[in-house]
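Here the complex is missing one protein chain, while the rest keep their positions.
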Amino acid sequence: MAATEFAESGLQSDALVGGVTRKRSRPRRWAFVGMLPFAAYISIFLLIPTGELIVGAFRTASGAFTVSNISDIFQAPYPAAFEFSLELSAVSALMGGIFGFLVANSILHHGMPRWIRSWYISFSGMAANFAGVPLAFAYGATLGSLGVVTILLKHLGLNIYPSFSLQGLFGAALVYTYFQFPLMILLMVPVIEGLRMEWREAASNLGASSYQFWRHVGLPVITPSLLGLMVLLFGNAFSAYATAYSLGISNLVTIDIAQLVDGNMTLNPQDAYALACGMIVIIVVTITIYSLLQRRTSRWLR
Amino acid sequence: MATIELRRLRRTFGSVVALDNLDLEVHSGEFVSLLGPSGCGKTTALRIVAGFEWPDSGEVLVEGQNVLDKPANKRNMGMVFQAYSLFPNMTAQQNVEFGLRVRRESRTARANRARELLELVGLGTAMSRYPRQLSGGQQQRVALARSLAIQPSVLLLDEPLSALDAKVRVQLRAEVRRVQLELGITTLYVTHDQEEALSISDRVAVMSQGRIEQLGTPAQIYSGPRTAFVANFVGTMNKLAGTVVSFEDRVVRCGPMLLSVPDPTFNHPVGQTVELFVRPEDISLELLSNGDEPPSGTFEGRVTSLTFLGPVTRVGLATDLGPLLADVSSAIALNLSADTVVAVKLDSSSLRTISG
Partner (left out) sequence: MAQVTVPVARPRSHRSRRARRHVSIWHLWWAFTGVLFFLLPVYSVVQFSLQGVAHGQNPFHWYLTVFDDPNFRSAFWLSVQISLETVAASLVLMVPTVFWVHLRLPGLRSVMDLVSVLPFVVPPIVLIVGLAPFLKVFSSWLFVRPEVLSLIYVVFALPFMYRALDAGLRAIDLRTLTEAAESLGSSLPRTLVQVILPNLRAAIIGGSLLTVAIAMGEYTVASLMGFNTFSVYTYDVGTSTAYEGVALTFISLLLVWGAMLGLYLLGRGGSTAAGVAITDKNSL
């Protein structure tokens, strides 16, 4: 009795059943039953809503098929919102990416004391999670019109207002960088540490300077990863809502969507669906590019 | 070709002494191995020569010139690492060319030299392959070619074969020696594998705890170990305890046997307890019929274990002189089994005492 149950349990092992050894390599069908709760949950809270909005993007209010929603998003004010969203995402990804790489490289340098690395990793974890309402207010306290740094600069004779604004491209990107840059550090550390010490030593032994090592070996090896992570940062910024909203930015795709959903669903939900669809498309593209670049890196850093 | 001189090298890591006033001279064109267990300082010494570590005190001279004030990338030494040192984003050819590229050689000169060296190590057909497409042994060949491309003054190898399969190791070590002889390059080789060191070196420096225990040719190290450490580390050694009976004739009594020790450095006074060393292959066995006395010059032993090693079998013996290990040809060993009584004969010309 027990032996049969053991054999039927679907474990990948030899099982003695009636004196005959039988290898079970494929799970019994009922094992999939165990996935039901998870499948149900994912369907209700993720898959169906997503499907809803994808379908809804192609439906009029009365349910007929249409592409007018999609064409709507190419009309004002949405293209401007898309443009700004993409710009903001790109700039913050670049800023956070490059800054993150330079800092990660510096703290991992073999001459640096170990505690700097530890401090950075724990602080980066915190900073990457700090995004949203508190981050916007923090920057308000820093570089807002009455911010601590703003006033300090004024004392030094530098008046950054009114040309600077936390809602402008550079200002908002700076705020975004606060969570992009630590994310880059956290993701970059394993990549840089994956650069084997042997390569650096071999290069040095063969006469290369530090610059030559990076130029011929270091950067070529990590560039796919670098680019891939920056693409990830791009997607990260593109999805952001709370930070932008708290900063008071108004022409952003996510904020436009929120306005269409906020209590006033009568105000053309179809556009919300279309915009959301557009967002999904853009994010899927970024994730695809990211995973392609990641695969390239893992080949070398195995 | 260059000579290497290590003078009173000292290096500590906290309270651990990695190198304890190490002195070593490698002659031009010579192949010297640093042999020892992990932690003996051999890799530290090599890395100091290469420039990846610095000593607390001491000097390193190559061709009479001090190299310690030069950074690693200005020392013009070839180095082969244990593993993973090939640049993954470059083909074998590009890897080999790298040092020449740094030295701004022309493209044709680089390509020619790369081909020359890859053919020297037997990989002429693999020039455009990436490291991940090469086996471990092939990768190390490329690493060797790469280190030689820059025509270094000396060649340094840090356990280059440790990460490879046993059979590949045996093949490759002969290759390394062949290349070294062909180019006549002064070489310093680090390994923990004594068979490796003995088979390819001109001289071997056996190291322990930051010091060189003994420096000599492989034959000298093997048959004439000067310290107990060397005796035990290199090959297997039997130890016999005995008392000196005669100083002039160098006779020692071990159990029922009187053994004559041919060691000219023997200087122990009568009555002193000494240790005699003899290798398993210098012990021979003869079957003893039940009840017979062992013939003169031999003593009785009982087989306690048999370990088949291929061409020889290692026989564990219990004797009046203590436990012994004897290597006999496996064909003869077929006649032995546990508790067989044998007559044991020691080749007296191989008996040694060790002062260290």
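Order of writing sets the chain letters: A and B. Residues in each chain are counted from 1.
We take it that contacts are C-beta pairs under 8 Å (C-beta built on N, C-alpha and C of every residue); 3 or more make two chains touch, one makes a residue touch a chain.
From a predicted model like this one, the values you see are computed outputs, not experimental measurements.
Colleague: Can you work out which residue in A:G168, A:P220 or A:P269 touches the chain that's missing from view?
Modeller: A:P269
Colleague: Would you mind spotting which of B:R7, B:R101 or B:R115 touches the chain that isn't drawn?
Modeller: B:R7
Colleague: So one chain is hidden, and I want to know which residue out of A:L187, A:L206 or A:V231 touches that hidden chain in the complete assembly.
Modeller: Among A:L187, A:L206 or A:V231, only A:L187 touches the chain that is not shown.
Colleague: Check each of A:G132, A:G168 or A:G194 against the chain that is not shown and name the one that touches it.
Modeller: A:G132
Colleague: For chain A, which positions touch the chain that isn't shown here?
Modeller: Spelled out for chain A, the touching residues are 6, 9-13, 27, 31-32, 34-35, 37-38, 41-42, 45-46, 48-53, 56, 99, 102-103, 105-107, 109, 111-112, 116, 120-123, 125-135, 137-142, 146-149, 177-179, 181-183, 185-187, 210, 235-236, 239-243, 245-246, 254, 257-258, 261-263, 265, 269, 272-273, 276, 279-280, 283-284, 287.
Throughout what follows, only the chains that are shown with their structure count from here on.
Colleague: Please work out the Cα centroid separation of chain A and chain B, and write it as a whole number of Å.
Modeller: Chain centroid spacing, chain A to chain B, equals 54 Å.
Colleague: Note which residues of chain A are touching chain B in the complex, please.
Modeller: Going by the criterion above, the answer is residues 196, 198-199, 201-209, 212, 216-217, 220-221, 299-302.
Colleague: If you look only at chain B, which of its residues touch chain A in the complex?
Modeller: Listed in rising order, the residues are 50-52, 71-79, 81-90, 98-99, 101-103, 132, 143, 146-147, 150.
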